[in-house]
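Provided herewith is a single structure, encoded as structure tokens, for subsequent inquiry.
Of the protein chains in this complex, one is absent; all others appear in place.
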Amino acid sequence: MKMKSHIYKNYLTALAFLAPFMILYLIFWIYPIFKGFLGSLSSGTFGAEKTFVGLDNYRYMMEDEKFWSALWNTLYFILISTPSIVVLGLGMAILVNMKLKGTTILRMAFFMPYMLSVSVIGSIWVFILQSRTGLIAETLNSFGITMGVSFFGSWGMGWLSILIATLWWTVGFNMILFLAGLQEIPEDLYEAADIDGANKWAQFRFITMPSLKGVTALVILLQTIASFKLFGQTWLITKGGPGTSTTPLVHYIYQIAFRQWDTGYASAVSFVLFLTIALISLAQYKLLMGKKN
Amino acid sequence: MKKVMSHFVLLIMVVSLVLSGCSKGNNSAQKNEGASNAGDEKTANVSKEVIELKYWVPFSGSDGEYMENMVKAFNESQSEIKVEFMNNNWDNYYPKLLSSLAANSAPDVAVAHVSHLAELIPTGMIQPLDELATEAGLDWSTYGKNQETSVIRDGQHIAVPLDTHAVVMYYNKKYLGDAGLLNEDGSIKMEPGAEGFTKMLETLKGSLPADVSPLIIGSNNVFTYWIWYALVQQQGGTYFKDGQPTIDTPEGKVAMELIKSWIDKGLALPDIGDNSYDIFKTSKAAVTFTGVWSTGNFESEKSLDFAAVPFPQLYAQPAAWGDSHTLIVPKQDNKEKQVAAVKFADWLADNAAMWAKAGHVPSKPAVLESEEYKALPYRASYAAVMDIVKYMPDSTKLSAVNDAVLESLVEVNYGIKSVEEGLAAAQKNADKLMSK
């Protein structure tokens, strides 16, 4: 009896503690997921009556070249950005962890861009990279050199520009994650290795790298998700062009919903985006947990 | 029901905030929201004396400044109506205007291109104007006949036409003169047709400094589409036929091949992004096809000696891309504001000689006849373009189709797709969009 009343009482208090969070969460996270899914089964536009069309939007998606190119663009960005952010982030973390003189300055310089707004990042990199009137082009020009490449002029260069801007902006964040990982490795492991005469590379290979597995997996997960959410950089820097070259999924969703006014189709693409991210995080979570146990 | 829900949500949030014994941040935030609400009430009270109108425009080019000056002049000209001006980036204007119409948060009066009216109408938020016009004392017969009829839908005027604008040709007189390409009267010496024009550019290239391009066209923006459109029309081709897009046509191919050939032969610069205005303005290009709204911008550069003429005829018949700015009045309960909005729109059209400074061609014949307009340089020399303007078709999918076509044309410009592939892709995407 006593047990029961105890649970009952706790149920109420738990409710009191959970209510504010859950109300916000249910209204602004869970409800939109269902609403979005329902929306994806209908056609119509904002404010207008929607008609049920079943899976038409998904069928349309299968044949929509721009959807596939946006998906491929997104995957491509994951492929190029993840390794570079791991290597650069880890490299910076090691540099900061080396106890060099002026470590604070190094850490500050590496991390500072992360504090800036994506709009500031976008405008800085447009001004640096744009052809003819950009910093690089005009500086080269003042030495009589014509810039042979166009940073926003093709699929490959466009993505390289987005990559450069993104790396510059977010590598500091990943560096901090690696740094935290590095600092958790016990010093005496290295001391013991030193006594055993292992060189720096061997120490890195057999102590640092295995210890950083968890952090690396996290960085990969976060970067993968961030790449799926890519919007600001392409919207601001390349405007998704030339043509559709640098249009990733979220950018395309924005175009469908707010330029073509097709909320049904936009919801369908959004739902696919949601499922993809959910599956990826689930898989990586399982993988991570599996390794830990 | 929805209202009830939103109030419920708000109530819970406020209660939970109060219960939370909130941190300092919360307090100040709440105060601020309270303060801004109070501010709104205050303006609502004041509006009984002065009618305040929110006015949105898409003039991110230099014409924004001219419109801002007109708004200032209007506000100073009378004391009943006060217009609050908001300029928007052209690229994002229609997404914004449409969503504001759908969200019932539209401005009191807004500029809309006549070509975009078809997209705005389905929101059901565009007020038919005939009744309001009578109250505001607007006389439709004072407008040019073409422009007046262009805003009639279902027998009702739904917008007030402000101007017509088009893509025309600007050229640097000094460069063309140096190359011996100017006639006595300052017009360009060239043989007719596309070949004659290309030949003229080639002659130019021979005499221009290395860092000056014969021709400049916005390669990654809507100009490519506008020029392609004009060249298709000149061949008697169509963009929409019987309500369906006709993009992948022989005329379309010829037009795009010509544009691409200028880039390939080094007669036009590739990859200039949105910089075409600046490049011509700073004398880094000899000829440009661009909108009449650049006239005011180019004039402000003292070192630039230029001429403006209608878009050249390169094929069988003259044609140019053009559109018209109109003012729409969104539906709302406050009729007083709507009447004031119509009065304001009519005032703008009446005083469009000021607007013509930006380069546009006013919609009222009386303005075109006025001394003030005639005294403006350049404008008269391209006013003839208005007779050859081919407006875009009325379609609820126009923006979406235009975007799809532009994407493909830009890919052709950048060599990502061949002309055939580009037009085929554009046609396919346009058809798909129409099929929805």
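Here the chain labels run A and B in written order, and each chain numbers its own residues starting at 1.
Note that in this section a residue touches a chain if its C-beta (ideal position, glycine included) is under 8 Å from a C-beta of that chain, and two chains touch if they have at least 3 such contacts.
The rule is short, and it goes like this: contacts and distances are computed from a predicted model.
Visitor: From the names "DMSO reductase anchor subunit (DmsC)", "Carbohydrate ABC transporter membrane protein 2, CUT1 family", "Response regulator" or "histidine kinase", which one matches the UniProt record for the unseen chain?
Guide: "Carbohydrate ABC transporter membrane protein 2, CUT1 family"
Visitor: Hey, which of A:55, A:135 or A:192 is the one touching the hidden chain?
Guide: From the options A:55, A:135 or A:192, the contact with the absent chain belongs to A:135.
Visitor: Against the chain that's been left off, what residues of chain B make contact? List them.
Guide: Where chain B meets the chain not shown: residues 2-3, 5-6, 9-10, 13, 16-17, 20, 22-23, 25-26, 28-29, 32-33, 36, 54, 60-61, 64, 68, 84-87, 89-91, 96, 99-100, 102-105, 274, 277-278, 281.
Visitor: Which residues does chain A use to touch the chain missing from this display?
Guide: 7, 10-11, 13-18, 20-22, 24-25, 27-33, 35-36, 39, 46-47, 91-92, 95-96, 98, 100-102, 105-120, 122-128, 133-135, 137-139, 141-142, 168, 172-173, 176-177, 179-181, 194, 199-200, 214-215, 218, 225, 228-229, 231-232, 235-236, 250, 253-254, 257-258, 263, 266-267, 270-271, 273-274, 277-278, 281-282, 288, 292
What we mean here is this: only the chains that are shown with their structure count from here on.
Visitor: Mind listing the chain A positions that touch chain B in their complex?
Guide: 19-20, 23-24, 27, 43, 45-48, 60, 63-66, 130-133, 150, 152-155, 239, 241-245, 255, 258-262, 265
Visitor: Spell out the part of chain B that touches chain A in their complex, as residue ranges.
Guide: 9, 12-13, 16, 20, 91, 94-95, 98-99, 101-104, 119, 122-123, 220, 269-273, 275, 278-279, 397, 399-400, 403, 407-408, 410-411, 413-417, 425, 428-429, 432-433, 436
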